[in-house]
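Report on one structure; see the data block that follows.
For this depiction, one protein chain was excluded, whereas all remaining protein chains were kept in their positions.
Going by the order they are written in, the chains are A and B; count residues from 1 in each one.
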Amino acid sequence: MSETTQAAKPAPVLGRLAENSQIVLLGLLVLLCIGISLGSPQFYSVENIIAILRQCSLVLIVAAGMTMLLIAAEVDLSVGASLAFSGVVAMDVTNKTGSVALGVLAGILFGGAVGLFNGLVVTRLRVNSLIATIATMMILQGSVFLYSREAVQNKHQQVAFTEISTGYVGPVPIPVIIAAVVFVAAFIVLRYTTIGRYIYAVGANQKAARLSGIRPERLKLLVFVVTGLLTGLAGLILTSLMNAGQPTAGRGFELTVIAAVILGGTSLLGGRGTLIGTLLGVLVLKVIDNGIIILRWDQNLQMVVPGVVIIVATYLDLIRSRANAR
Amino acid sequence: MPADAATAAVVRPAGPALEMAGIGKRFPGVLALENVDLTLEPGKVHALMGENGAGKSTLIKILAGVYQRDAGTVRIGGAEADLRSPRDALRAGIKVVFQEIALISEFTVAENIFLEEYPVNGLGSIRWSTIRKEAAALFARLGFDVDPAAKVGQLPVSQQQMVEIARALAHEARIVVMDEPTSSLTPNEVALLFTVIRRLTGLGIAVLYVTHKLDEVFEIADTVTVLRDGRHISTRPIGAHTHESLIQDMIGRKIDNLFPRERGAARGDVVVKVEGLSTDKLKDVSFEAKAGEVLGFFGLMGAGRTELAKAIVGFDPIRTGRISIGGTPLVPHNTRTGVALGIGLLTEDRKSEGLMLELPVLQNTSLAALEDFARAGFVDEGRERSAVQQFVDRFRVKTPSLNQQIKNLSGGNQQKVLLARWLMRGLKVIVVDEPTRGIDVGAKSEIFALIDRLAGEGLAVIMMTSEMPELLGLSDRIAVMAEGRITAVMDREGATQEAILNAAIA
Partner (left out) sequence: MPQSPSLSAAAGPKRPTELLRALFRRNETVLLVCLVALIVFFSFASGTFLTTRNITNVLGQASLAMIAGIGIGVVVLAGEIDVSIGSLVGAVGIPLVVVMNQTGSLELGMAAALLLALGVGVANGYLAAYLGINSLIVTLGTMFVIRGGIYLYTGQRAISDDLQLESFYQMGNGRLLGTVPYPALVALVLLVAFVYLMRHRPFGRQIYAVGGNPEVARLAGYNVKRLKFAAFVICSLLAGISGILLSSRLGSAVHVAGLGFEFQVVAAVVLGGVSLAGGVGSLLGVALGVLILAFLSNGLGMLNIATEWQLVITGLIIIAAVAFDELKRRRQ
């Protein structure tokens, strides 16, 4: 107790900033946009904005699931590896059956199966989800090469497959629409349904939830599966974007997703977080990414930035909870 | 080299060993201590008494360097001391034996004794043989029956407590603080402890003995300080006290006023029936509880009360036995079935099993009853709010709004919210485990009144408690537990403190 009070000294300004993280994020986003557009006017070009949104949608789809997982006090580090593998599966099934629909289904279900595996290992075998999903990540990274050593190309050049990522409905790219639908659905579930409430409850205090007749294990399993399905969906879009299933795709993707979610104010300790925050977190990270590219900075910075962001965001979260505890 | 205090030469300082004056400590929402004085004389046993929430543990945590005081001064051996960390306290010669076991369970008994300062040789290597020998010698001298080579985690709680006490004596402490040291000891072990304490005082060590057990105080203490609601009430030599005057100081009013009984003696049908229940800790427990009665369970620490509470609501697995609620067996054995059948647990450990600290009062209250406000899985927040508001008003929960995070409420108000959580759900049976732990006296009587009212409204209340006044004040019937068994069941009219304690020791 006193250890936390002793450590709670750092600047109250930081604490207050962290308290209103969403406003801060919005401000940060605006500043970033202004800054980058000053350096490179093409930032505001239609192509660039669409590119940013496409990039965002990929992350946002998975981040929606990850937000729920973190609120339920679990985490999934295997989403990057699962993203690549589901894409490979989707492409391969499409090639083998000639049916894009079957390919799509296979990709998404594969992601769901990975989620189910993670969920079972965590809830049944009681393995800490960080370790369990690191292990799943290793398993997937190894087995995706056993499945296919090279990128699986769109052999029959199925246009319907590439349309998933490059098509438009009116002026809006399809991935953005998919992401919007996922986002709204997740938002409604978390905000307005009993399941959403129970996710918060389980993350805030699993024992209390169980005493109240909730089954935390089932709920967590469900959230793992949902995250898996969404990862499969994102993997599908990525594969469509590259027009090939890349076994090496998605390296570090998990970190980007988690960094975005934590940046958005969701607590790693569970029980706290919002999807609006996650949306802002994703936008900030992807605008930074985009800025690095169009300002012609070294692209390797794209690896450094989420690493720094995740540490800083977690620290701010910590200050916030300590400020609350006083 | 940490020598056994019993053999160390002790210099007897002329003045008091410890003077605490005007001590104040505030936690968010609670004034835990206000202007408290305490003076310990070398070679004397000073008892610190008070009910739960009186401020005893806060005071000794300040003394141990765990908490920092907000106001007041501390002088040790005449010199002003600033106890900023446990290390400072240890250096100042203060050794605190906490009620919660503070041992490393993976280490052996012997190693735990030397945790503060390992004996090392000239090269800085730990001298394990010294540790083993000195630990064995220490236990032999104290007459404690503990194997120094055993891993602490594998010992029963009572032995762990003896290790804790021994550990305090292995160091050159001038002030030894013992926080409820007898809570899990047998009478023989208690007698042994008192012999040890007398030997300590014989060497000029000042002992602060924290307890709420009257008999022990009259046996061992020279002086008694009583705290109530964080304030200093009295300090008198033990000879100036009677049982009645001590209780008067501790409670501040007659017990009768604390337990307003309004419900009648009405008894309904049997709603809980437990037959031959066994778990890892419980052995063949059987009992019944009727609608409209309070069935009190008493037992010493480790008797199995909390284990029983958790087993009968479906939270902990059981090995054998049958539990039925309102005639329906609790199968499958989980809390979901339990809640559906109408049995719920008001936990003793609010922080880790009851409250969702980060979430608002609203969510905390409606948790168990959420489905009543949902249609097709969607929560009707309007209905939820008005229902929660009703309970908040009825129970007089002091909160600025329903959106207030529950961690900002006082212990008493948190407890009311948790009670409301269950009553919103509409239970037949409520199991309350130490319902007034960590709650100030004022809120206590409110909780008692609520429990009384619930029973009056026809709930069966099963109350686990280690507080004798609570047990005698509220129960219709009393079951006593020892070592996982029920050793006696008696009506309140026929129950005496002696009979209950005898059954608890058996």
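By definition in this document, a contact is a pair of C-beta atoms (placed from the backbone, for glycine too) under 8 Å apart; a residue touches a chain by one contact, two chains touch by 3 or more.
The structure displayed is predicted, hence computed values, not measured ones.
In the entire assembly, the chain absent from the figure touches the shown chains A, B. Among A:Ile50, A:Leu116, A:Leu130 or A:Met242, only A:Leu130 touches the chain that is left out of the view. Contact with the chain not shown here comes from a single listed residue; of B:Arg87, B:His243 or B:Arg375, that residue is B:Arg87.
Where chain B meets the omitted chain, the residues involved are 64, 66, 85-87, 90-91, 96, 98, 102-107, 111, 115-116, 118, 120, 124-126, 128, 139, 143-150, 153, 188, 191-192.
By the touch criterion stated above, the residues of chain A touching the omitted chain are 3-4, 7, 121, 125-128, 130-132, 134-139, 141-143, 145-146, 252, 255, 262, 268, 298, 300-308, 310-311, 314-315, 318.
Please note the rule applied: only the chains that are shown with their structure count from here on.
Distance between chain A and chain B, defined via averaged C-alpha coordinates, is recorded as 44 Å. Against chain A, in their complex, chain B makes its touches with residues 28, 66-68, 313, 315, 334-336, 338-340, 344-345, 347, 352-359, 363, 367-368, 370-371, 374, 377-379, 405, 407, 421, 425. The residues of chain A lying in touch with chain B in their complex are 1-2, 192-195, 197-198, 200-201, 204-205, 207-215, 267, 271-272, 321, 324-326.
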